[in-house]
Each structure stands twice: as C-alpha cells, then as structure tokens.
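Missing here is one protein chain; the remaining ones are kept as they sit in the complex.
Right, chain A next:
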Amino acid sequence: MTVGTTPVAPAAPAPAEHPPPRRQRGRSTRSRYPLWFLLPGGGLLVLLFVVPTATSFYFSLTRWTLFDSTFIGLENYVTFFQDPQLFGSFVHTLVYAVITSVGKVVAGLALAILLNGRIIARGYLRAVVFFPVLVSAVGVGITFKVLFDPFDGLINRALGVVGIDGPGWLTNPDLALASVAMVDIWKGVGVSTLIFMAGLVAIPRDYYESAHIDGATDWQLFRFITLPLVGPATMTVVILNVISGLRSFELIWTMTGGGPGFTSDVLASVIYKKYQAGLYGLSTAGNVVMFVVVAAITIPLYRWFRRREVAQ
C-alpha cells in the first residue's frame, strides 16, 4: 500500500499511450461490473423497504391478524376517514408539523445569527443550544411532563411566585398540543441552528461590505442579503422539520399519551394505539395514509424550493 505513491508518475502517461483498448475495456466493465457493488445495498433496500412497503399497501386493504387476512377493499380507509378521532389526529398532525417547523426556522435562524456574531462564551452557548438534541426524546418528555404539572410542576409554581395562575399545560385540551410543540421546538432547534450557521458562514463577506459602503442598515443587510442567500439552508431545515413533525411520536406519547382524551393525538400515536388494540388492518391503513401524506407534502415542497433556488 505504501509503495502506491511511486507508480503514480509512470501510470499517468499510460492512458495516452494506449487510449483505445483502455476505453473499450472501461466501457464493458462500466456496464456490468460496478452494478455488483449496488447489490448488497440494493438488496437490503428491496428487502427492508420496498417489499414491506408493497405488502403494507396490500394489507391495508385487509382485516388481518398474525395468521390470516380477509380482503375487505377500501373499508379500512373509509373507517379511517369517517372516524372523527382518526381524522382529528390527521388535523393535529398537520398543525403540529406547521407549528414546529415555523418555530424551528424562526428560532433556529435567530439563534444562528446570534451564535455566529461576536458574543461572549460563543462556544459554550453553541454547545448549550445543541445539547437538547442529544438527549433522548423519552427522557425529555417525561421530564417536561413533571415540569408542566398544573399544580406541583416547577413551571406553574414559578409562575405562581410572580402571581400568575399558570394554565394546565398538558391537561387543557386547547393547550396540550401547543405545549408539546413548544418542547419539540426547544429540543430540536439545535439541528436547525447548526444548519443555519453553516448556511450563514457560506455567504461571502464581500456582499455585506459593499452593502455597508452603500449605506445599508442592519435590517436591510438581513432582509436583502442574509435571508435570500440562506435559502438552501432554510429549505433543508423546513423539509427535515416537516417530515419529523409529521412523524412525531415520542414526545407526544410520553407527555400526553394523545390526551386529554384525543385532543393531542397525532397520526403516529393513533396508529400505535390501534396496533396495541389489535386493529391491525386499520392501523396499516393509517400507516399508508401517513406515508402518502408525508410524500405528498415533502416532495412538492422540495420541488418548489429547488425551482426557487434555480430561479435565483
């Protein structure tokens, strides 16, 4: 291996000496040989992704147990969309995905600008912002469930000291989903911040300097240089967060279990509950709906962002 450096020089002229046979051999190998390397990965992809996806499409049309299945056509889907709880969870999922994505974009960009600036203890603060990402979602959920307790929780106790009667964060049906979304933003904003920080660093300093010379204000610098040029990073952040928001489960399950009642149920938690209850066909249909929804939202979103990027 170490001698590999010496043959480099003689090897270089070789293609020039015999170009035709090389290219020919190259073409024939290119057509077949490299494909073999795709096989292990491709095989696993087919086995672990394509086959289960295809079978789950079929089983969503059946009422099945672990041993047998009865084909019932689209009945599971009809039940799914007629059941107000299931449909409600669908709405909650969209609301949750939008709240968390917007929250993470706004907070992530603000934090990234702050943490890229010249501030005291920058390295430490960067670590602090990123730290919640590393903690297990279940641990965060259980901790916040305790903190959010309407009577004994630290948050409402603290509010009580300053004379505010804190709400039932997780027990008020109107607030439960928003409270979980807030925790989700806190926990996940580190990744968005990181992506935005990388995006900001990639903007050439020259633009800012020349704009300064032209007498631009800080707001104008942000509005007309930072915001447009950080676009690719924004696209990544939005798509990642929409997908994770649509699939969110751990925080909701540990903090509210979908409750009170069904008021903070999302698709993933309803599907989980239906599996638990042994309603396998119905939950498979729910999974297919989730797959379609995630695809239907993220693919056009991705295209739209790409078009805008090209246009710029």
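Here is the rule we use: a contact is a pair of C-beta atoms (placed from the backbone, for glycine too) under 8 Å apart; a residue touches a chain by one contact, two chains touch by 3 or more; residues count from 1.
Methods note: contacts and distances are computed from a predicted model.
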Its UniProt record identifies the chain omitted here, from "Transport permease protein", "Extracellular solute-binding protein", "SDR family NAD(P)-dependent oxidoreductase" or "Fe-S cluster assembly ATPase SufC", as "Extracellular solute-binding protein"
Residues of chain A touching the missing chain are 36, 39-40, 43, 47, 63, 65-67, 70, 79, 82-85, 149-151, 168, 170-173, 257-263, 273-274, 276-282
